[in-house]
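The structure is given below, and queries will be raised subsequently.
Subset of chains shown; positions unchanged.
Order of writing sets the labels: A and B. Residues in every chain begin at 1.
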């Protein structure tokens, strides 16, 4: 199923050069500095459940596409908020998925799935209604074997280091279990404080209370709250964290006087904060986090611009993160100015910007990252973690920001088996781009060679301090 | 004039595959589910007037380009609002057009014109000042012959079905004439209620009165008004309509409580409605139309984002639709939420979204259509009904929404002779795209083959229920 020259240029000379470049990076270890795998997998090292639970039920890329064509989420086993009936028979879910596999034609999900089916599970025929049962049985059988347990796959995938993402309210017990186990796979955490930074997050006040308990300070005062962040960041660092991550609706930042920030925090605790004040508070906290990064060295990631849980109906029936997070137009130039005026010139700070609004690449993000020392551009993200998305990222950022203001690849996934596929896609797309630069006289071959390694491996390690 | 491999990839292998795919779809019948041809042509089956009246005077793509380079619209025969002098000598208009034919280089108008000149009229030399007269004479001569009458061309163009667009105030007498004639060409109408849905439309109150008369209800009450829509939709359905069409300045939707909607309607009738209230009313009516679609099965099309009649001077002198409709930035994520919360999860509803703002394809439209069952994406439209526009449409929607959340091609034209050319361009561009997907390992050839037929024919029939 996997074309050996997939994603390389059509022109034979360019294809040959792309392959040559790719051959030197295809076996490099995977550095995965940002993602959502479950540390419990590596802690317990239990077998993954059935094929549907591995490939369909948890993957919102997969089930939202099926849903968009009229297939009920309950028929796909997606859990309900009310605990009501949802399909539990993996084989039934798998058949429904297989019958509709044509919906994924030319999508990145299809590439990732085919890659996992062939490379991880050794399948060689395309999924379809006809092959559904045999595929299901084959994968199910594999999953019973030791070489398909999480740690074995981690090693087989050649993962040098992987970051998970946890809230400050997490006690990191699975990370502790991994550490205590003596297994030498490197699984690190990352600090994602949305539940204690976003006044509109469910249970904000309760979260702050718990936050204080975990940090062993009174987090309900402004100074205690900041201290709690410092403590939890240090705790996360002790479990390998090198970064924090912030998923706000917009890129707004603020650098408020401390008394104003304190006043917003007090309002947030009472729940009587307006939406705009909540937005200002989140924006101010980005600048506070950046200042803490200057102290403790954590890399700060900003993931803005998603309208979360767009469908009221899906939110009510199935809850968060069910494929209804929709990108919105996002401005950076005015939004980031407060943070940049405060810390943008700091050479020892790294702020990594992501976007779901491609129009900002050439217009705003590349010019900003090509000027401010603290800024770097994160890779093509989420809806753009795809061959065309990655190509457009390079074509619209490189001429202004160069390669060295970018940070390599993020897989940003909870779909463990897709990780090698995603990194492979990124490496192929980058090598195709480099080959075309060489053959159009914009880069020399030795430079392309060096860059291929940087983009596949070196830049991610360096930018994330891993 | 027509390159046999036009619009195919440059790479020889990809070109061969694109041609192979194209050869299987080039002769498929034309399904034209959305357009602006005049039903009177097919009703009366009279000869088209002279070449200028066929190709220049009614085509705003053509005369606006000439106007942009300093040629008066009156010299091109475009009628004046005040009934004043405008050129009536077809040959003079044609010569002016021919002398300036270089202005159309590399535009889609040029492709459509060359296609019609060669394929419909058998011309083989490029239009120019030198060839103006001989071309004019040749086409004029053709137009006198029976095989160039509207119905003969309809059949020669292999049109399986074509939709025209009428207002609810239209009595559909030309459609009735066609039906009564016994001719078996399938010409259906579509329901475009702008004059009775947009409070800012000229003569809104008068229109509502006439609307009620035609629907045989009192349309000046809110409930009577809704009933009038139901009646006229049923009437349109009886003349083959399978869709409604809505051309609003923005994508705003509302789902207001009935008493609020009624209050806006009452204000609209008095003419004392503010622009924002008018916008809210239009937005609410989209949701009402969607609810009626759930009852009667009409497909709902939203064509937003055009700043109509931008030039005050042209509007005053020549009136509406004279090439001065300019696209504007359009947001969908917030704008569509009221409608989507009301009916977005309905599997039996089809809402087709168009855009004049390409930035929304990858950022908003593909993610929305790739999630909501009711949503589908219309093809590249108007300014983007062009080879590069179509290619960008596929490149920015497919990875997120796939192919099956799109609906094939619309020619959306009143230029009858351009219809085969437009469908041919779409089929070529899609086959080129599919060939490149196959040769970069993103699709297998049998899948590309199936998709070529779906994109050229199957999806339009299915989505529009034709």
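Just so we're on the same page, a residue touches a chain if its C-beta (ideal position, glycine included) is under 8 Å from a C-beta of that chain, and two chains touch if they have at least 3 such contacts.
On a predicted model such as this, the values are computed, not experimentally measured, just so you know.
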The full assembly in this file, of which 2 identical chains are displayed, is built from a number of copies equal to 3
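Here is the rule we use: only the chains that are shown with their structure count from here on.
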Chain centres from averaged Cα atoms put chain A and chain B apart, in whole Å, by 40
Chain A partner, complex, touching residues on chain B are 9, 11, 13-14, 331, 333-334, 337, 340-341, 344-345, 347, 359, 362-364, 366-373, 375, 395-396, 398-405, 436-437, 439-444, 447, 450-451
Residue positions on chain A within touch of chain B in the complex are 2-3, 5-8, 10-11, 64-65, 67-70, 102-108, 110-111, 126, 307, 310-314, 323-324, 326-329, 356-359, 383-384, 386-389
